[in-house]
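One chain of protein is taken out of this complex; the other chains stay put.
As written, the chain order gives the labels A and B, with residue 1 at the start of each chain.
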Amino acid sequence: MSKDMTIHLKYWKQAGPDAQGYFEEKTLNTVNEHMSFLEMLDVLNEELQLEGKDPVEFDYDCREGICGSCNLVINGQAHGPKEKVACCQLHMRNYKDGDHITIEPPKAGAFPIIKDLVVDRSAFDRIIEAGGYVSVKTGSAQEANSIPIEKEHSDLAFDYATCIGCGACVAACPNASASLFTGAKIAHLGKLPQGELERSKRVVAMVDQMKEEGFGDCSNFAECEAVCPVGISISAIAEMRKDYVKAVFS
Amino acid sequence: MPSIKQALSSQVGRKIMTGITGIGLMFFLIGHLAGNLSIFGTADAFNIYTKTLMDLGPLLYVIEAGLAFFFLYHTVLGVSIWLGRRKARPEGYNTYKSKGGPSHQNLASRSMIISGSIIFIFLVLHIIHFKFGADYTTMIDGEQARDLRRLVLEEFQKTWVVIGYVFVLLLAVLHLAHGFWSAFTSLGMKHGETSKKIQVTAYAFSIILMLGFIFIPLYIYFTGGEGSLISY
Partner (left out) sequence: MKLDGQIPDGPLEQKWSLHKKNMKLVAPNNRRKYEIIIVGTGLAGGAAAASLAEMGYKVKSFCIQDSARRAHSIAAQGGINAAKNYPNDGDSVWRLFYDTIKGGDYRSREANVYRLAEVANNIIDQAVAQGVPFAREYSGLLDNRSFGGAQVSRTFYARGQTGQQLLLGAYQAMMRQVQEGGVEYFPRHEMLEVVIIDGKARGIITRDLVSGEIVRHEADAVVLATGGYGNVFYLSTNAKNSNVTAAWRAHKKGAFFANPCYVQVHPTCIPVSGDYQSKLTLMSESLRNDGRVWVPKKKGDDRHPNDIPDEERYYYLEERYPSFGNLVPRDVASRNAKLVCDDGLGVGDTGLAVYLDFRDAIKRYGLETISAKYGNLFDMYHNIAGENPYEQPMKIYPAVHYTMGGLWVDYNLMTNVPGLFATGEANFSDHGANRLGASALMQGLSDGYFVLPATIGNYLADEEIGKRYGTDHKEFEKAAAEAQAQIDKLLSIKGKRTIVDFHRTLGKIVWDNIGIARNAEDLKKAIKEIQELREEFWSNVYVPGEKNNYNKYLEFAGRVADFFELAELMAKDALDRQESCGCHLREEYQSEEGEAIRNDEDFSYVAAWEYQGVNGELKEQLHKENLEFEFVELKQRSYK
């Protein structure tokens, strides 16, 4: 069995969207290397409650890196130091005894803080609502194998479709841009024949919505790709731009 | 489909236009350097070059206006994107760190607004300095022409001018290195192997270009610049 570690935590507290936020600090002495980062926060919250204090709120659900609920900014990095993992899958073996860890919520005007580390990401829903779908009604689909799709295209579409909607891209982008999230959906549907008919309409509506929500412009920092827990490439943004230009000239 | 106005004001349109104007300005820089290098030709070469430009007459104004438009458009977009990030993230992080890996966050990309602003100020001064500087005259093929060469040689004898130019030109290496790669990315280049090659090319291009520019003031400063580099 591994020996317990001491970890010094500093985390963001904020009562509501308009309240003044501040940092709170606490040292944990029983952190185990097999714990996930969120399990360590569970331990923190158990200790806080036993001391009669309010726990720190953070979003989570599946804890296996697929639901996209968790989205902490850990020591200035969305989802923490490890590449291609969500922070629910970040294990404490990545830290050492005595480490200091600062935890902040993703910060963006389009993601207002609800409480502590919990933010409102409904802007993402509205971007999908604007056009992130194929308009096929239930029951009207043709035989699944009637349209062959080149395996390479289908695989590439999957790579883009794998976005978990966590918002790390926005959190890490110096401009708080949602281009990777939006581009990923556009690229996913754009790679498939099913998405072809609405290609132009989709890209224009989604790109407009992204601006409407108050996300910043993309400056090609590619930080979004670096923090993406499923490793979506900024090539998605290139696909989005290409589709947009085609839409302008169509 | 979207109107041109809607397209140009969209986040995609803005970024593509930043890229297009950026690439346009890079072409201008190549031409500018080629022209400048004539200062190393015969005693009259540089003035012949400037005279040829002046002789274009109204066409020159059109070119200048176009150039100014590209430059201002590029600047306005850059500043507006930078201002936009303030709005998109009203409150920043206490701690912020790039994750590295595929990220292109580096000194060059993070300082675009600073390098860009300094280049902007430099450019205004540069135009005042030379375009509207002392109007010496000389004779070329029996016609009176402006002796810009004399002005250049004089100015680059001044230590602070040379230091200023070299400093700005080094900053421009940074601006161009990210700008070159970013422009291609904005115009639809995929991230991957080609992207890496373009990044290398971007650095090579900006370093070579700027060394060319830097060479001029330094050479003149240290040699007086009289006489031609090229012997006939």
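The working rule: a residue touches a chain if its C-beta (ideal position, glycine included) is under 8 Å from a C-beta of that chain, and two chains touch if they have at least 3 such contacts.
Here the structure is a predicted model, which means the values were calculated and not measured.
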Visible chains that the absent chain touches, using the contact criterion stated earlier: A
Per the touch definition above, residue among A:H79, A:K107 or A:H188 touching the missing chain: A:H188
Contact residue for the chain not shown (choose from A:G21, A:P55 or A:P81): A:P55
Where the unshown chain meets subunit A, residue by residue: 1, 15-16, 32, 34-36, 38-40, 42-43, 45-46, 48-50, 53-55, 57, 59-69, 84-85, 89, 91, 93, 114-115, 118, 120-122, 124-125, 128-130, 132-145, 147-151, 154-155, 157-158, 161-162, 164-165, 188-189, 192, 194-195
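Just so it is clear, only the chains that are shown with their structure count from here on.
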Distance from subunit B to subunit A - Cα centre to Cα centre, in angstrom: 37
Subunit A contact footprint on subunit B (complex, rising order): 1-2, 4, 6-7, 10-16, 81, 84-85, 87-105, 109-110, 112, 181-182, 185-192
Residue ranges of subunit A touching subunit B (in the complex, touch as defined): 23, 73, 75-78, 81, 83, 102, 104, 107-110, 172, 174-177, 179, 200, 204, 207-208, 210-211, 214-223, 225-227, 233-235, 237-238, 240-242, 244-245, 247-248, 250
